[in-house]
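Every protein chain of the complex appears in place save one, which is left out.
Chain lettering (A and B) follows the sequence in which the chains are written, and residue indices restart at 1 in each chain.
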Amino acid sequence: MPLELLESPDLDANKREGLWTLNFGPQHPATHTTLRLVLQLDGEIVVDAEPDIGFLHSGFEKLGEVLDFNQYVTIVDRMNYISPLANEIAWHHAVEKLLGIELTPRCIYIRTIFAELMRMHDHLLCLGACVLDLGGATAFMYALNARETIYEICERASGQRFHTSYTRVGGLLYDVTDDWVNMVRDFVRNFPKVYRDFSGLVMKNRIFVERTRDVGVLSREEAIAGGATGPIARASGVTRDLRRDEPYLAYDDFDFDVCASQGGDCYARFQVRMMEMLESVKIIQQAIDKLPKGPIFATDTGKTGMPDKTEVYRSIEGLIHHFESIMPNRQMQAPKESIYAATESPNGELGYYIVGDGSFRAYRARTRPPSLLHFALFPKLIRGCMLSDVVAVLGSINIIAAELDR
Amino acid sequence: MPNESTNSATGEIEAVQTRLAELLPWVALDWSQFRNQTRVICPAGDLLKCLIAFKAVGFDQLTDLTAVDLLEYGNVNDRFEVVYCLLNVDTGLRLIAKIYLNEPNLTIPSATSVWFGADWLEREVYDMYGILFTGHPNFKRLLLPQEFQSFPLRKDYPVKGRGERHNFPVITRAES
Partner (left out) sequence: MATEINKQLGDNIFLTKLDAAASWARANSLWPMPFATACCGIELMSTAASKHDLARFGCEVMRFSPRQCDLMIVAGRVVMKMLPVLQRIWLQMPEPKWCISMGACACTGGVFDTYAVVQGIDRFMPVDVYVPGCPPRPEQLIRSIIDLQEKIQSGGTVNAREFKLRILPEGPSRYDEDELLRIRERNGFKFEDPKYDPIH
């Protein structure tokens, strides 16, 4: 309990004398990417922390106003780059809600499978990298090995292993093959073994447990008022999961549990992430068994959806259809309305606030990034902890700089 | 199934509307619906009172706070729209509250006293649009460098900027 070490737990930095100021970042191995923290230290105890962000601000939202709904998917990809497809699904979920498009069952199922694969993808790297920062390189190698299989699955479906740009308004880039289905089946069949290895290396590792338990505690009230969502809120006892509470895609059809914990500390956050991976396996297994046949593009919406690529290359109708869905003056037009739609991304609630202005591009494409609100909570989490806990807390809230700064 | 949830949501929204009418009898709120999403337009003058009332009727999380520059939107008289996305964590009810602002007076009260999560969101809105929030504990730019002059998400700012990205010293091999 680091707080007890302080004789008088008066954490107001202005009232204390003889504090050290330590600059942490922007280029530091534990920040993974680019964050800067200015820490006020009393000996080894962190009295205050002021995050300085924006070292990766690249104008995503300005680009969202220039590119159309299909083009912008290449940009949202690069937002949370440890689970790229989850961003695409969230973006097109919002766009389809604005345009009022109903997806086909096959498309919904494929997207659900990918959303869950991305959840595992994200959690594996988050856990692996945090363990690496805390001094254990082995678990990181195990995690990245499992991630390589997911990269291969992405590559088989879309042709790109990292930034897939796989979703389209009302559909997907390509249909998946039986080969892909088998790959996913193999992956989820083998995953429990990977999980057992990984979990043995991490969750029962005494050093890891002692460095994360009772560190960076977030209470339920703070989590709610501070806007925390996803695994971080669930680790603090907020049992809210958009997959269950506002079912989108095919989550209504599946049987899965919402993982939550009461601890609120770093260990609880890791525990929730670990448990969620097993729930994802459960969802993928159900989805892959029920994967419906049929088209992947919504057809009843006229010229909104893009046609299948094979059709574009082989028939004149397909070519005309493709032309109509690409040319700016012939595309479907978004209503002059605004909408907020959110999905449960691996990191929390990833929402988009889109304003349509009657064309096929967003007038305003606002991203509600979970990382931004989580990182704003960081000073609250770290006050009273030790300097070495900064790394554990940063790893447990999984800050992705590109999503944070956009 | 969808009908059922819509009906219950409509009921909840009606309850919220009646409670807000009791709390803020003098404020004229403009309600609308789009694809099952409830929006409400608040008068800019009573913003803080509205936000406190929203929290009192159960919206305990500020999901998102953003702004829209309506310069090129067409058929609107206002310049900026500030959007508050609210959520009741227990019931899952969402509400989108909006206010409109115009050029000379871009100052609104900060929501940090109501939801402390508004802290960085408000700084970001200032960073991108130049809207000022009074009563914010630590008000400065969030993402861009402190010495940056423009507000890049305004519609009159070009996508490629005004040359700021080229304004750095060059290091050659011999110098490094």
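Basically, contacts are C-beta pairs under 8 Å (C-beta built on N, C-alpha and C of every residue); 3 or more make two chains touch, one makes a residue touch a chain.
Please read these numbers as outputs of a predicted model, since none were measured by experiment.
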Residue of A:A49, A:I82, A:V202 or A:I397 touching the missing chain in the full complex: A:I82
Omitted-chain contact residue, chosen from A:G54, A:G264 or A:G348: A:G54
For chain A, the residues touching the chain missing from this view: 26-29, 32-34, 54-59, 62-63, 66, 74-75, 78, 81-82, 84, 125, 129, 140-141, 144-145, 147-148, 151, 161-163, 401-402
Positions on chain B contacted by the hidden chain, ascending: 144-145, 152, 157-166, 168-176
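Here is the rule we go by: only the chains that are shown with their structure count from here on.
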Residues on chain B engaged by chain A in the complex (per definition of touch): 34-35, 37, 39, 60-64, 66, 68-69, 72-74, 83, 85, 89, 92, 94, 96, 115-117, 119-121, 124, 128, 141-145, 152-153, 159
Partner chain B, residues of chain A touching it in the complex: 53-54, 57, 59, 61-63, 66, 97-98, 100, 224-229, 238, 240, 245-246, 337-340, 342, 349, 351, 353, 355, 357, 363-364, 366, 368, 372-373, 375-376, 405-406
